[in-house]
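Left out: one protein chain. Kept in place: all the others.
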Amino acid sequence: MNQNHVFIMVENMTTPLLSDSEAPADALPVCLTSPTVAILGSGDFSRSLALRLVASGVRVVVGSRCVNRIPSGLFPDAVELRNQEGAVSQAVCLVFMAVFPEHYCSLLGLQSALAGKVLVDVSNGAEMNIHGPSNAERLAELFPDSLVVKGFNTVSTWELQTGAHDGSRQVMICSNSTEGKKKVVQLARQMGFHPVDMGGLSAAREIEVAPLHLFPSWSGPVVVTFLLFLFFYGYGFLRGILLPFLAQGGHNAFYRLALDLVNESLPAVALVTLALVYFPGLFAAWLQLWRGTKYQRFPSWLDNWLQRRKQLGLLSFLCAALHGVYSLCLPLRRITLHRLVNTAYRQVKAGTEEPWDELGVWRSDLYLSCGVLGLGVLSLLAITSLPTVGNTLNWREFTFVQSGLGYIALTLSITHTLFFGWDFAFHIEAYPFYMPPSYLLAVVVPCIVLVCRCFLLLPCIFTRLTRIRRGCESKRNCPVLQHHHVVANGIP
Amino acid sequence: MNQNHVFIMVENMTTPLLSDSEAPADALPVCLTSPTVAILGSGDFSRSLALRLVASGVRVVVGSRCVNRIPSGLFPDAVELRNQEGAVSQAVCLVFMAVFPEHYCSLLGLQSALAGKVLVDVSNGAEMNIHGPSNAERLAELFPDSLVVKGFNTVSTWELQTGAHDGSRQVMICSNSTEGKKKVVQLARQMGFHPVDMGGLSAAREIEVAPLHLFPSWSGPVVVTFLLFLFFYGYGFLRGILLPFLAQGGHNAFYRLALDLVNESLPAVALVTLALVYFPGLFAAWLQLWRGTKYQRFPSWLDNWLQRRKQLGLLSFLCAALHGVYSLCLPLRRITLHRLVNTAYRQVKAGTEEPWDELGVWRSDLYLSCGVLGLGVLSLLAITSLPTVGNTLNWREFTFVQSGLGYIALTLSITHTLFFGWDFAFHIEAYPFYMPPSYLLAVVVPCIVLVCRCFLLLPCIFTRLTRIRRGCESKRNCPVLQHHHVVANGIP
Partner (left out) sequence: MNQNHVFIMVENMTTPLLSDSEAPADALPVCLTSPTVAILGSGDFSRSLALRLVASGVRVVVGSRCVNRIPSGLFPDAVELRNQEGAVSQAVCLVFMAVFPEHYCSLLGLQSALAGKVLVDVSNGAEMNIHGPSNAERLAELFPDSLVVKGFNTVSTWELQTGAHDGSRQVMICSNSTEGKKKVVQLARQMGFHPVDMGGLSAAREIEVAPLHLFPSWSGPVVVTFLLFLFFYGYGFLRGILLPFLAQGGHNAFYRLALDLVNESLPAVALVTLALVYFPGLFAAWLQLWRGTKYQRFPSWLDNWLQRRKQLGLLSFLCAALHGVYSLCLPLRRITLHRLVNTAYRQVKAGTEEPWDELGVWRSDLYLSCGVLGLGVLSLLAITSLPTVGNTLNWREFTFVQSGLGYIALTLSITHTLFFGWDFAFHIEAYPFYMPPSYLLAVVVPCIVLVCRCFLLLPCIFTRLTRIRRGCESKRNCPVLQHHHVVANGIP
C-alpha cells in the first residue's frame, strides 16, 4: 500500500500541516479535511473573533447558551449559530472559549465533547497580583482531556474587527501541548497576526497580566520627573514667595503660584532631565575605560537607566514645550498690563524717554533665540522617537539624531539658561536667604555632562574607547584599526 | 508506478503549491516549473510593478504595443520587452493587464493566447457611482476562457516602487476562480504585500471604488464641527458686532471678524466637540443599565457615533490648538498696542499709578495655566491616536490615556472656561440683547457630560454596570465577582 502524505492547502493558510514521519491516512485528524473553528460565547469578543475568522477564510460556528436571543445581524451570515453542544460536536478541532473565566465551570457538561480538541483560553487576568493558578491552568484542570492553549487575550475586540491584517499585531501563545500550539499558531497567522511562542502553560500567568500593565517602562522616569518638579517648585516657593513674605510681610506674592512658579520649575526640570538622558552613557563609557574591556556587564541600575533614556528624553521635551507655551503666555497676563502701564506712568513722571539699553536688548534676543532653536532641535528628537520614523532610520542616522542633535539641544539649552542668567549670578541680589536662583541649580548637571562628553572626545581617550568597543582588551594585541568613527554597542 | 508528489520550491515563495489528491506529474501547470509573469502595458504602473516583481525574484516579460518606442533604461535589464503577442505566448500563467480599461477591447486579438491563464485586472473605477458592470466583470466577459482576478488596484505606483516589503500594505483580491485567486495571493505575498480575500468577482465593484473614497469616516465629524463653528461664529457676530452696530451705530466693530471672532468661536467648538467624544459612552452605559443586559445591539446612530469618537477628538484638538495659537497672537495685534498706549495715557491723566488688582491677576494666571495644561493633555491624547503609538499600547494603557487623560482634559478645559468667565456671568452686562456669551453656551454640554460620568462612578451603579458588562443578566444568578476595576467592551 502506498503511503500518501495528504497535504491539504487551506486557502490562505501559510504553513501546510505536516508530520515528520509516515503516518497512516486514517490517523490524520478529521479537522484537517474540513477546518471549522467553534467559538463558545456570543459576546463582543466572540463576535469580533467570528468576523475576523470569516474574513480570513475560516468556517466558524458559534455556540451560545442563549442562541435564540441573539439578535439577527449580530453575527455575519457565514457564521452558524447553534447551542453549545451543537457547536462543539461538529467536526471541529479548535474551540475558542470566549466566555468569562467565572463561567468555565458551567461548561463542564461539554467535557466529553471537548476531549481531544484544542481549547483556546482568551481570558485576561482580573488583577495584577493574584495568587493561585492562572485561568488557563484552571481550564486545563477542568478539561484534562483537551489541549489547552493560552492565546489571543492581548488582542482587543476593536483590534480584531478593525485592526490591520498585516501581521503587525503580536499574539502571545503558550501551551503544554506542541500540537495544540502548532494549530493555534497557524490560525493566528491566517488571521493576520504574528504569534509569539512563550513556552509552556506555566507562562499563562505572565500572558494573562500582560494587558494589565500600565506603561511599565515609564514609571521610573515619570517619578523622577515629578520629584524634580516638586523640588524646584518647593524651592522656588520658599525662595521667592514664602521667605520674603515671612521676612517682609505686607504685599504678598502668592499670585506667583499659578503661573510664574510653574514657568520657573518646568525649564529646570527639563534641563536636568535632558542631562539625565546623556549621563548613563558617560558612566558606561567611563566604566569600560576603567575596566579595559566591554565584556563585563554593567550594574543593573546602570542597565535600567540606559533603557529608560528615551522616556526621560520625551519627558524632558514635554516639560520644555510646556515651558515654551507658558513663556509665550506671559504677555497675556493681567499683571503684564499692570506693570507696563505703571512703567509708562513712571517714565512720564521722570520726564524723559527711556534710555537705550543695548546689553538688555542683546541679552533678551539671545536667550529667546537660543531657547527657540533648542526647542526646535528637541522636537526633531521627539519626532524620531516615534516608532515608524525610528524604523525608517538606520543605525548611523538614528545615532546622528539622538546623539549628535541631542548634544546640540543640550548645548542650546545651557546657553539659553546662561544668557537668561547673564551676569545676575554675580550680584548679591540673586541670593536672597543665601539661596541661588533655580536656573543656577539646574544648569550644574548639564554642564558636567557636557564637559565630560568633551573630555571623551580627546584623541587619546577616544581611540582607547574605540579599541575597547571593537573587542580588544588591554591584555591582548589588537589588529591595527583605521582611524574612523565607529559607534558600537548602542551607547552614543 | 510510484506516484510522487512533486513539490517545487520557488525561490522566496512562501507557500508551496500543493494538490490534495494524487495527480499525475504531467497535469501540473507548466508555469510552476518556470514561473514568469507577463505585464501588458508599459506605463508607470507597469514599470513599477516590473521593478517590484524583479526585486521579489520573479521573471518578468513586458508586452507593449509600441515596444520599439520604449526608452532604454525605463525597465530594468532583467525584464524582457516584447510585443503583446510575444509576451503572453511565453510559458506564463499570470498576466497583469496594466492598461487602462478603455483599451481592453483592443486586446481581443490575444483572446486565444490568454485562454486558461490568470488575468489580473489592476484598474480603478473611474467614478464613485457608476452603474453597470465593474471593469473586472467586463474583462471577464471579453475573455471568458481566462481566469480573471481583481487585485492590486489599491496600490499606487509610488507604493510599488518605494514601499516597504514587509507585508504592511493590504491588497484586496477577488475572483470567481479559486485557482486564479490562489496564484495571485501567493504572488502578492512574494512581493511583500498582504492579500485580503474579498470573495467572488461581484466584489470587484467595491474594490474598484475603494481608492476613490475620500476620508469616509471623517465626513460626519467634519460636518458637525463645521456647523458648530458656523453657529458660534454667527452667534458671536450677531451678539458682538451686528446688533451693537445696529443699536448704537457710530464706531463699528467689524474689524473683530478677522481674528477676535474666530478666537471666540474656536474654543467653543473645541469644548463642545470634546464633550461629544464622551457623550456616546455615557448613552451606551445608561442603555445597558436600563436594559439590564449587554447582549442587545445599540441603535445604529449610537454605533456610528461610537465609531467616530477618534475623529471628533482629533478635530477638537485641532480647534483647541488653533485657539491657543490665535490667543498667543493677541499681543502682536495693532489694536493691542493702541489700547496699551491709550490706557497708559489715561492713567497718566488720572495722576496715579494703576492700583493692584489681586483678583484680576489671579484670574488671568489661573485660566492661562489651566488652558496650557488642558492643551498639553489633549496633545498627549492626539499623539496616542497615531497608528504606531496606539499599536504599542495594550488595552489598559490605551483606555487609561483615552478615557482617564481624556476626562482630565475635559475637566481642565471646563475650569479654563470658568476661570475665564469668572463672575462676569452674574453681571447684567454679559447679556446684551439677552444673549449670553458664547463660552457660557459652550460649557453647558461638557458640564453635563462630567456630571453624568461622576454619577456613573457611584458604587451601586458602578458595580451593577460591571456585572452587566461581565455577562450577567439581572434575571440570572451570577458568580460573585471581586471588586476590581474591569474595563470591558471598549467603552470607556
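By letter and in written order, the chains are A and B; residue numbering begins at 1 in each of them.
Assume contacts are C-beta pairs under 8 Å (C-beta built on N, C-alpha and C of every residue); 3 or more make two chains touch, one makes a residue touch a chain.
Not measured: the values here are computed from a predicted model.
J.: Please pick, from B:Ala55, B:Leu142 or B:Leu380, the residue that touches the omitted chain in the full complex.
T.: That would be B:Ala55, which touches the missing chain.
J.: Just to verify: which one of A:Ser177, A:Gln347, A:Ser385 or A:Thr411 makes contact with the chain not shown?
T.: A:Gln347
J.: If the hidden chain were put back, which of B:Leu108, B:Val222, B:Leu289 or B:Leu337 would touch it?
T.: Final answer for the missing-chain contact: B:Leu337.
J.: Hey, which of A:Asn83, A:Gln296 or A:Thr463 is the one touching the hidden chain?
T.: A:Gln296
J.: For chain B, which positions touch the chain that isn't shown here?
T.: 2, 4-9, 11-16, 42-44, 55-57, 66, 69-71, 73-74, 99-100, 102-103, 126-127, 154, 156-158, 164-169, 192, 210-215, 251, 255, 258-260, 262, 318, 321-322, 325-326, 328-329, 331-335, 337-338, 340-342, 344-346, 348, 386-388
J.: In the full complex, which bits of chain A touch the chain not displayed? Write them out.
T.: The missing chain touches chain A at positions 2-3, 5, 14-20, 22, 166-170, 178, 182, 185, 189, 194-197, 294-297, 324, 327-328, 330-331, 340, 343-344, 347-348, 353-354, 356-358, 360-366, 368-369, 372-373, 375-376, 386, 388-389, 391-392, 394-398, 400, 470-471, 478-479, 481-482, 484, 486, 488-490.
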